[in-house]
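One protein chain omitted, others in place.
Naming follows writing order (A and B), and every chain is counted from residue 1.
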Amino acid sequence: MRKRTLVVLVGFAVIVVAAVTATLGTAGTSKSHAGYKIFILPKGTGIPVFTQNGLGAKQAGKELGDTVTYNGPTTVSGAAQVPFIDTAARQGYNAIVISTPDANAVAPALKRAAAKGVKIIAYDGDTARDARTIFVAPSTNSLIGQYEVQWMGAQTHYKGQIAILSANATSANQNTWIKFMKQELKKPKYKNMKLVKIAYGNDDPTVSAQQAQALLQAYPNLAGIISPTTVGIQAAAQELQQEGKCGKVQLTGLGLPNDMRKYVKAHCTTKFGLWDEKNLGYLSAYVAHNVVAGKLSGKIGQTFKAGKLGTYKVVVSDGNSPVVVLGPPLVFTPQNIDKFHF
Amino acid sequence: MKALAARVLVRWETLLVAAIVAVGIWSVTLSPFFLRRANLLDLVTPYVYIGLMAFGLTFVVITGEIDISVASILAASIVAFAQIFAHGVGVWPAALIGLAIAGGLGLVNGLLVGVLNLPSLAVTLGTMAAYSGLAFVILSGEGVATFPTGFTKFGGGYLANNELPIALLVMLGFALGLGILLHRTRFGRYLFAIGSNREAARLSGIPVTRVRVTVFVISGLMAGIAGLVYVGYFGSARADAAQLSLLDIVTAVVLGGVGIFGGTGSMPGVLLALILVAEVRNGMQLANLSGQLQNIVIGVLLLAAIVAGNLIAAARTGNRPAKLRRLRKGVTASAPAEAKVLVDSNP
Partner (left out) sequence: MIAHVRAMKPQELAAAAFRLREIGIVLALIAVVIFFSVRADNFLQASNWQDIAQNVSIVIVVAVGETMVVLTRNIDLSVGSIVGLCGYLVAASLAHHPGMPIVVAALISIAAGLGLGLVNGLLVAVGRIPAIIATLATLAIYRGIDAEITGGKNITAYQLPDRFLSLASSKPLGFPALAWIAVGVAVLGAATLRFVPWARDFYAIGSNPDAARFAGIPSGRRIIMAFALSGALAGLGGFLFASRFPTLDSAAANGFELTVITAVVIGGVNVFGGSGTILGVVLGAVLVATISNGFTLMRLDEFWKIFFNGFAIVAAVTIDALVTRRLQEALRRRRAALLVPPAARSEA
């Protein structure tokens, strides 16, 4: 009697597993599909900008005849990306396109995949340089850093304490932009502005909100917050509005127009920027396709055509190489905010 | 002959093997890549660190206690190791220091539970938080991710033409060693005795306090070793490492047939359960299920394992398990009288 109960119970467990998979999962391989298999691996799937990347990449995949899979961890962490890298390699993907919050942590796993013949392309959040073939940058890093400081200076009238609300302390793109921000701040016209703190919100909306509140508490005379992450700037804006500090504490950084529209209208920020996230995903997929096809090897000066975006060249950018740069940043102001819908 | 067959077939471990085969068949339907040798050998590699902690935890659970701080011990010991290494100490001496720290943290647990006789759940709940906090203090939000390849091979390296994972060998080695310790030594028998009836064990001359402290040290050390494998495989040492691994660790232990109230369990069972968990997770990964969704399945598996265990215990003794536990711990006939006084004295 008890043996039967056991068998039933184990069978039940297996059925649950099978049912969940059957209804929700998709097999890693599709029926024979001409074209490459490309895996897009974002920092975290809950963040809207990455969803946009994924959509752009899928569109490129359709144009190129490639299978594009978009999947990743729900919490932003390099370690959480490792199982995805390994599975993609084992399932015979030709390329992994990865944006990571921890440049070094994913390097061993990426190298393992590369040893199995998978091409590695990094975008947005770069990996260790020897772990990827090409890096697709949304814009020139130095420009991003300079612009954000310029926007902040204009809003604070070039004086006061400022703080940076960043994402992860291990994030390559965040640290690069912060480096260029600090460089820009050394210029004489910013001599009355002082960077007092860099806080880390880990690209988590709740943590970012708590960090923003902590900044306001610890530095009551804070003049402005720069947040070079869409999760951070939105959380900071919400915090400022909740505390009634819009206009008293300035805000700028990188943000999505849809997220920030109501704060722009409430005068919480008058200038911030970003780029077209769908285009970034689209371009990255094209780069991946060309690398797998052997047309791009990471040599400086190679050119290729990226569908509707036109021709691109592999360059050295801000000491980083080889890089493909999407273009200059988009700037959002109260005048043009209603024109963008992403 | 029939008796032998019955003894083999009705064992929990046989069921686990059957489940492993069943899940394997299901995995094949998901992806033809499953049966490739490279994939099969690599199945358990991402979960070896979980298996090692499960082995250590098994010792604790068999004595009737629990240790939920193992993941935090792993985190604290690897960040300590990383910081020491980053300050110039050689990687292997630094790793040994990290191991010593892991053992020390386990010792603290052991002293609080074994000597002061505090309830292990409460203690390890607190130390789980404290050790995690300690890890953050040592390494804040950063991570150390540049370790020499000679070291990372321990958790992430491969032999034999890049296919046989070293981590797998590490896990099997420890399973064997710890299994011998548990099932073939006097020390191991002490554990089962203490878990079945602590008072009787004490009365029969077993050094109960010393043994109870030791199992927590073992649990801590295994967390330290798991940490070394973790760093090798994941490539980085961070304070939030392994934070969400407790679910899989406990599932491996419970699914392995270790009685949650102490006194029963087998190391081969835990090893098989770990392989099963790894296989299920691998299958779900092949099906592109998100990590959170996979956790639902593992959670259900955990619950099912306990319920199954309860039913077996009930069938075996003819009593409800709660009564069985009371009989073991020696509740006296003064309970009714105590009840009356208790109800009257509620504030």
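Assume a contact is a pair of C-beta atoms (placed from the backbone, for glycine too) under 8 Å apart; a residue touches a chain by one contact, two chains touch by 3 or more.
These numbers were taken from a predicted model, which means no experiment stands behind them.
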item: Touch with the omitted chain, as defined above, among B:V123, B:V144 or B:A167; value: B:V123
item: Which of A:D66, A:D124, A:E184 or A:D204 contacts the chain that the document leaves out; value: A:D204
item: Where the unshown chain meets subunit A, residue by residue; value: 24, 45-48, 51, 74-75, 197, 204-206, 209, 213-214, 217-218, 220, 231, 234-235, 238, 241-244, 258-262
item: Absent chain, residues of subunit B that touch it; value: 66, 68, 112, 116, 118-119, 121-123, 125-134, 136-137, 140-141, 239, 246-247, 250, 254, 260, 290, 292-296, 298-300, 302-303, 306-307, 310, 320-322, 326, 331-347
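Keep in mind that, in the parts below, only the chains that are shown with their structure count from here on.
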item: Footprint of subunit B on subunit A - complex, ascending; value: 1-3, 5-7, 9-10, 12-14, 16-18, 20-21, 24-29, 45, 69, 71, 73-74, 77-80, 82-84, 86-87, 90-92, 102-109, 112, 115, 168-170, 200, 202
item: Subunit B residues within the subunit A interface of the complex; value: 9-10, 15, 18-19, 22-23, 26, 30-33, 36, 38-39, 42, 46, 140-143, 145-146, 152, 156, 162, 233-236, 238, 240-241, 280, 282-293, 296-297, 300-301, 304, 307-308, 311-312, 315-316
